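Just one protein chain is left out here, and the rest sit where they should.
== chain A ==
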Amino acid sequence: MKPSLSLLTNNINAKPIVAPHFRFGRKPIYLPNFDVTLLRTKHLPVTQAKFQVPLFFSKLDLRDYLYNCYGVRAINIRSYVKYRRVQLGRSDRSSRHERATWIRPRPHKFMFIDMDRPFVWPDEPTDFEPWDKEQFELTNEYQQKTAGRRNSEQEPRGSDEERKTLAEQARDLLEGRQKWKPTDSAPAQASRKTEARRQRRV
């Protein structure tokens, strides 16, 4: 039988500990260095809860952890691992090679527990003014729009605006309204047109 963790919590839990419903493991963990996140899941009944746990966690680990650290009796536990998409490197890495390499991030592990007592989450806030939600969304939108540009004034490559201007120039050339000249000798009229369009937009 695989021994589970027996976490020694030094009696930091103020509430009275309920009677254990399982046999403790024999492998004490004194200084755990991981996070267990409680996640709100709307469709769950009040006697169930969902957690994100480290990848190495087993169901027995979570059962011991919740009992010793929070005084929660997990009667039954279900677990699944959610794999993640392949992504292009990590932007926080300094090495160019690491940023340009396709990687698959470590998957996430989730566990559902059944409890003998109901737990209801606190209400969601209705007013998001303290979090400055409007400004946050505007900033995000702007950042997504200007991502990958050298400066904020530069149009993104292959944008609709650029495509329209190019098509207009091509049409002028083909229908003879515009005579092609090398740009070294004289600035093309089309580029002046583009400049005027940009001025109007600004």
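The definition used in the following text is that a contact is a pair of C-beta atoms (placed from the backbone, for glycine too) under 8 Å apart; a residue touches a chain by one contact, two chains touch by 3 or more; residues count from 1.
The rule is simple: contacts and distances are computed from a predicted model.
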item: Per UniProt, the name of the complex member that is left out, chosen from "Actin-related protein 2/3 complex subunit 5", "Sorting nexin-30", "Exoribonuclease phosphorolytic domain-containing protein" or "Large ribosomal subunit protein uL29m"; value: "Large ribosomal subunit protein uL29m"
item: Of A:22, A:80, A:121 or A:142, the residue in touch with the unshown chain; value: A:121
item: Touching residue (missing chain; options A:22, A:80 or A:136); value: A:136
item: Absent-chain interface as seen on chain A, which is shown; value: 8-13, 15, 30-33, 35-40, 46, 49, 52, 66, 69-72, 117-125, 128, 130-133, 135-137
